[in-house]
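Have a look at the structure below, then the notes.
Every protein chain of the complex appears in place save one, which is left out.
And then chain A:
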C-alpha cells in the first residue's frame, strides 16, 4: 500500500473517533469541537520540538576538518613528487 494511503487511513480513523465524540457527547460539545485545533497545535509543537532537539544535539566535527587539512597536505606532497600537476 502506498505510504500516503496509510496516513490517510489513520486520518480517517481519527476523524471517525472525533465524530463519535461529538455524537456521543461524552465530553461537552464545545471541547469536542476544538479537538482538531488541539491536534494541529500538538503536531506543530512536535515538529518544532524535534527541530529544536535536533539543533541542540547537532553532531559537529571540528577535529575532522583539521585532519582533512593534514591529509590534503600529505596528498599534495605525494602527487607533486609523482609529477601530477596540483597547482603548486
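Definition applied: a contact is a pair of C-beta atoms (placed from the backbone, for glycine too) under 8 Å apart; a residue touches a chain by one contact, two chains touch by 3 or more; residues count from 1.
One rule holds in what follows: contacts and distances are computed from a predicted model.
Its record in UniProt calls the unshown chain "Dolichol-phosphate mannosyltransferase subunit 1", which is the match among "Dolichol-phosphate mannosyltransferase subunit 1", "Cyclin-dependent kinase E-1", "RecA family profile 1 domain-containing protein" or "Electron transfer flavoprotein subunit beta". On the side of chain A, touch with the chain left out of the figure occurs at residues 2-4, 7, 47, 50-51, 54-55, 58-62, 64-65, 68-69, 71-72, 75-76, 78-79, 82-87.
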